[in-house]
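Dropping the structure in here first, questions after.
This part shows chain A:
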Amino acid sequence: MVAIILVIIMLIAAVVAAVLKDLLGAVIVAALVSLITAILFYLLQAPDVAMAEASIGAALETVIFVIAIRKTERFEDK
Partner candidate 1 sequence: MSFLNANTYYIAAFGLIFIGLYIVMAKKNLVKVVIGLSFVDSGINLLLISIGYIKGGTAPIFSRPGISPLKMVDPIPQALVLTAIVIGVAVLALALSLVVKLYQQYGTLDIRKIRGLKW
Partner candidate 2 sequence: MSLEMLLVIAFGGAFLTYLLGKLSPVLRDILAVLLTLVILAIVALFYGRTGESSFMNFLGFNLSLRINTLSWLFAIAVATLGSLSTIFSLSYMKGKERLDFYYLMMLIVNASMLGIVFSGDLISFYVFWEIMSWGTFLLISYNRGPALAAGLKYIVMSIVGSTAYLLGMFSLYASYSTFNIADIASRISTASPGYLLSVLVLFSITFGIKNALVPLHTWLPDAHSEAPSPFSAVLSGILIKMGTYGFVISMYVLVGIKALSHLGHGILSFHFMLAILAAVTILVPTFIALMQDDAKRVLAWSSIAQVGYIILGIAIGTSLGFAGGMFHFLNHASFKALLFMAIGAVEYRTGTRDLNSLGGIIKKMPFTFMMTLIGALGLIGFPLTNGFVSKWLIYKTLILGKDPFLAFVALFGTWGTILYAYKILHNIFMGQLPEEYKGVEEAPFSMKFPMVILSIIIILFGILPGIPLKVINVIGVSLGFKSLAVNIWGIASDTGALNTINIFSAILVSWIVVWLIFKAAPTSLRVEQDNNYAAGSYVPTGRYLYTANFYAPVYRIIKPYVIDVVDIFYMALAGAVRTLCDWTRRMYTGELGSYVMYIMLFLAVLITMRLGFNIW
Partner candidate 3 sequence: MVNPVLLIAVPLGLAFSLPIFGLISKRLEKYLPVIAMLFNLSLSVYLVPRVLTHPIIVYIGGWAPPFGIDLFVGPVGIFFSVIIALVGLLVSIYAMDYIKEGDTGKYHVLFLLLLTGAQGVVLTGDIFNLFVFYEILCISSYALVGYLRDRDGLESAIKYLVQGSIGTGLVLTGIAFIYGLYGTLNMADIARQINSIKPAANFITLALIITGLGVEAAIFPMNAWLPDAHSSAPSSISAILSGIAIEIGVYAIARVIFTIFGATDILSFVALVGIITLLVGEMSALKQNNIKRMLAYSSTGQIGLIVFAFAIATSYGIEAGLFQILNHSLSKALLFLAAGYMIYRTGSMEISSFEGMGKRMPLTSLGFTIGAFSLIGLPPFAGFASKFLIVKAALTKGGGLYTCLIALALVATVIEGAYFFRVVQVLYFRGSNENVTRQEAPVVALVPFFVLAVLIIAIGIYPGPVMHVLNSATSEFVHRIAYIQGVLR
C-alpha cells in the first residue's frame, strides 16, 4: 500500500517536472522523484542500490543540475 502511494506521488511528480516552466522547480521535483525511487529500491530489498540512488541520483545529480541552471537560464521559454 505504501508502495502504491509512493508510486502515485512519484509519477505525479514526474509529470509536474515535465510541465513546470521553472527549470529550477522541475529539477527539485526531479530530485523528489529520485528520492522516491531510492525508497522504492529500499522496499524492494536493495539497500545498496537505495544508498547509491539517494547519494548519487538525488543529491549529486541535483547539485549538477542546479549548477548548470545557474550557469544558463532558469525559465523555459524566454
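Selection criteria: all candidates are chains of the complex that A comes from, given by their letters.
Just so we're on the same page, contacts are C-beta pairs under 8 Å (C-beta built on N, C-alpha and C of every residue); 3 or more make two chains touch, one makes a residue touch a chain; residues count from 1.
Note that the structure is predicted; figures quoted are calculated from it, not measured.
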Worksheet, complete the sentence: Every option in 1, 2 or 3 belongs to the complex, but the one touching chain A is number 1
Fill in: Contacting residues of chain A [partner candidate 1, same complex]
3-4, 7, 10-11, 14-15, 17-18, 23, 26-27, 30, 33-34, 37, 40-41, 44-49, 52-53, 56-57, 60-61, 64-65, 67-69, 71-73, 76-77
